[in-house]
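To start, the structure itself, in structure tokens.
What you see is the complex with one protein chain gone and the rest in place.
Chain IDs A, B and C follow the sequence of writing; residue 1 opens each chain.
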Amino acid sequence: MDVVEVTPTFEQYAFTFGGVAPLMRIRPGTALRVWSDDAFCGALQKTSDLSSEKVDLRFVNPQTGPFHVEGAEPGDTLALHFVAMEPARDWGASAAIPFFGGLTSTDRVATLQDPLPDTTWIYELDRAANTVTFAAQHTDLEIALPVEPMLGTVGVAPPGGEVRSSLVPERFGGNMDTPQMRPGTTCYLGVNVEGALFSIGDGHYRQGEGEACGTAVEGAMTTTVLVELVKGGASAAFPAWPRLEDDTHWMTVGSSRPLEDAWRIGQVELVRWFGELHGLHPMDAYQLLTQISEVPIANVVDANYSTVVKARKSLLPRAAAYGGLHDDLRRRAATLR
Amino acid sequence: MDVVEVTPTFEQYAFTFGGVAPLMRIRPGTALRVWSDDAFCGALQKTSDLSSEKVDLRFVNPQTGPFHVEGAEPGDTLALHFVAMEPARDWGASAAIPFFGGLTSTDRVATLQDPLPDTTWIYELDRAANTVTFAAQHTDLEIALPVEPMLGTVGVAPPGGEVRSSLVPERFGGNMDTPQMRPGTTCYLGVNVEGALFSIGDGHYRQGEGEACGTAVEGAMTTTVLVELVKGGASAAFPAWPRLEDDTHWMTVGSSRPLEDAWRIGQVELVRWFGELHGLHPMDAYQLLTQISEVPIANVVDANYSTVVKARKSLLPRAAAYGGLHDDLRRRAATLR
Amino acid sequence: MDVVEVTPTFEQYAFTFGGVAPLMRIRPGTALRVWSDDAFCGALQKTSDLSSEKVDLRFVNPQTGPFHVEGAEPGDTLALHFVAMEPARDWGASAAIPFFGGLTSTDRVATLQDPLPDTTWIYELDRAANTVTFAAQHTDLEIALPVEPMLGTVGVAPPGGEVRSSLVPERFGGNMDTPQMRPGTTCYLGVNVEGALFSIGDGHYRQGEGEACGTAVEGAMTTTVLVELVKGGASAAFPAWPRLEDDTHWMTVGSSRPLEDAWRIGQVELVRWFGELHGLHPMDAYQLLTQISEVPIANVVDANYSTVVKARKSLLPRAAAYGGLHDDLRRRAATLR
Partner (left out) sequence: MDVVEVTPTFEQYAFTFGGVAPLMRIRPGTALRVWSDDAFCGALQKTSDLSSEKVDLRFVNPQTGPFHVEGAEPGDTLALHFVAMEPARDWGASAAIPFFGGLTSTDRVATLQDPLPDTTWIYELDRAANTVTFAAQHTDLEIALPVEPMLGTVGVAPPGGEVRSSLVPERFGGNMDTPQMRPGTTCYLGVNVEGALFSIGDGHYRQGEGEACGTAVEGAMTTTVLVELVKGGASAAFPAWPRLEDDTHWMTVGSSRPLEDAWRIGQVELVRWFGELHGLHPMDAYQLLTQISEVPIANVVDANYSTVVKARKSLLPRAAAYGGLHDDLRRRAATLR
């Protein structure tokens, strides 16, 4: 199986979902090997590079895309199976951007206080050990942390002619910032416009749940992704909100404010999905999920907050979503390497 | 080492934190084997027992306690190490109580809609298999789920003369409803009143994160707990909010509304604790935790919502809290069995 | 009609709702003239008196009471008609208390930022002009503002044996901090315990809606209040949340977090009241109120946030609550002066 290599020029970076002409047209079944820049467009390279000086906040979180998927129409379901994610640089960067993050006032949680000190941390990558190193700024502590690559941002064009910043997580996916968006995961997104127009970006060499300070170990990433399309009859099983599947879990992602609404959305979507997967009445799905859900917060820092709601497959009867597409994509992925 | 057995009569059940005379006075170092009734006071025994008919909402979530810990004074830290939790009945119960839970309007999220149907599920316990069985009400599906016992409610008397319902999670602990409150965990709580006056209850044979419908697999529980007290010098390391420790993780629990504030509280408390444990400046702790935190939601249904914020010890330099008390309690616990 | 004068000693101040022995027993129909201290217990007298140095946060917002109303039982409705409020000192004080207020991070909206500067403002009272004077600290601006006296805190003992800080607004009333609690207003509260055990305090010489910085023009107050009790048949019209009535408006007060839930509570309670007053179906009351509600925020700074929801009587058919009690109390009040 061939893999199509995609490396955009800076001029081709997309900073919105919707509102951008396709970078490329592809057929369902295509495997892509996509390079994406880091969320700062590479502007933070040493600890003296401060975000307030080096980062133009109008041009952050660049996406590679959008990709027009041939035959995709509103009501279809796009499936993106992530085969591999490889750090494309030897360092990652993280920053406490003034008035951005979870433990500071922001433009929304508006207070009259001074910002936290603008600070940048650089994480050196050790490819042999597969670690990135946290280096404290105020003491000598250094800690090597495992690389666990993920994509912060995966989304399609929104409905209704809207164009949204790549910083926004929403029903169309976008900047969900969940560590679950990693190799081995299949992401299902409802298609809103002809061609789906998906794009990906915001590589993280690792990230904790919540992304507390607002930025992960941000790094350029090379992502191998298999693209598939579910046509017809999709209406019944159309994902109202992003759904994820890996070998061990069924997952949904809700994004809104306040955070409990993000959770409600994800939990209701999983109730809905369990109706499709297991024929469960909503009240029974509500009860069953009450006892088995895992709910790792994704982000509490973006334009919307996001949570993941997960259910472990091994606890449940065997079921297949979208005709067993995830297993099929896993098999196809194995042929790529 | 002796273990003190405690089984309260119904008249001795406590329904508040604070405002109740001590059930027993104990010395630091005592091991207790505590029986606690389920959150419904045993009123739901079959699926036709509906909460609207059988449960007196003024008398729910009974606690066993309070225990007066000799020598405990405001500013000290109480440590409760959970050695074992054993289901004390052969069934657990869960219910969708009208206008209570996460996917329904409530007395707070007030709407004009009808309630969801009042429904009770009974989970039979299989002691040999160590499972409880979910039985769907609307289809034939039955699923055996592993027993993973935990306590929903662990707390001390609040400060300022307040008396709070046992349904409330707060700074003093209480109804946090996190699956992390399980055998092997040490819970640290700041002491607010002389004697600390802690109590425990709300056993769950298992619970998913979020406790979506508002009730777990509620069951009477026999809990073995080691009680310790950290005196003096505690001020620097006084837990402003509940702290948990097990063999693998440092954890904090924040409780408030909206849910992002529960998270903020837990995340700030863990930043504070990392200052104590690792000598980290708050900005460095903020950054480091951004990349390693695990944030499983505890509950989105109680009077306050709760989240846990965790950091994996194996990622971090070795550190000891409260003089290595958790390891010491683990050793002592081993002698009990 | 006689008026009973009540001036507590400092030792008699109440700092909670519930948990305090009655200051006095009174019969329904009694007129009281109650002195209450300011929220700082008089500790801030000049701008150099900083709250972090002079105020013991365990002893703030003192209440005068509780008053045991003879014959009051759970399920009854207590009516407090405010006849007059007179500043009892010649100055009021306001302060930006560190980590308290609406435009700062707090113990709940927890961030890592520094607090705003601890600042105290003193407002001199001009009795002849009936003004208090704002004096800027950083420039020369002085502005005389009309005195518009109100009580921040009016409440009864909570149900379920709870005891709550006088800083809390809740279903039982408490620290709602609405400018509507002023002379001419009747406040209806559901009785939770025998004797109702109401208390009042937290006089404000004036306050804007929201109480942005967390403290109004706090001042000792002399309040004349007529106390009445609605017995029997009250169940149908029992106020689930505080209800207010004056000559021009029907009003409810909801208190919770986030602020939209406070609003929802107040709006639903007014829908319920409109069913009682006008025989309206909930959907019709919902619609009608959508077009006529006035919704002035009360506070966005307390343990719960509060909003008032109002409907102008002149837009509506004539109706009487509780047998026309408000009009009756207005008549009785006129005989007091």
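Heads up, the rule we're going with is that contacts are C-beta pairs under 8 Å (C-beta built on N, C-alpha and C of every residue); 3 or more make two chains touch, one makes a residue touch a chain.
Not measured: the values here are computed from a predicted model.
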Just list which of the chains on display the missing one touches. A, B, C
Touching the absent chain in the whole complex: find that residue among C:Leu116, C:Ala157, C:Ile200 or C:Met221. C:Leu116
By the document's definition of touch, the residue of C:Ala31, C:Val60, C:Val163 or C:Ile297 touching the omitted chain is C:Ile297
From the listed residues B:Leu103, B:Val132 or B:Ile292, report the one that touches the chain absent from this view. B:Leu103
To test your reading of the contact rule: which positions on chain C touch the chain that is missing from view? 94, 96, 102-103, 116-117, 119, 121, 134, 136-139, 141, 143, 145-146, 206-217, 257-260, 263-264, 267-268, 271, 278-281, 283-284, 286-297, 300, 305, 307, 309, 315-317
Residue list for chain B contacting the dropped chain reads 103-105, 109-116, 258
Had the left-out chain been drawn, it would touch chain A at residues 15-16, 18-19, 58, 107-112, 159-165, 254, 256-258, 261, 264-265, 267-268, 271, 282-283, 286
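Throughout what follows, only the chains that are shown with their structure count from here on.
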Min distance from chain CA centroid to global CA centroid: chain B
Distance between the centres, which are taken as Cα means, of chain C and chain A, whole angstrom: 47
Residues touching two or more other chains, restricted to chain B: which are they? 257-258, 264, 267-268, 271, 283, 286
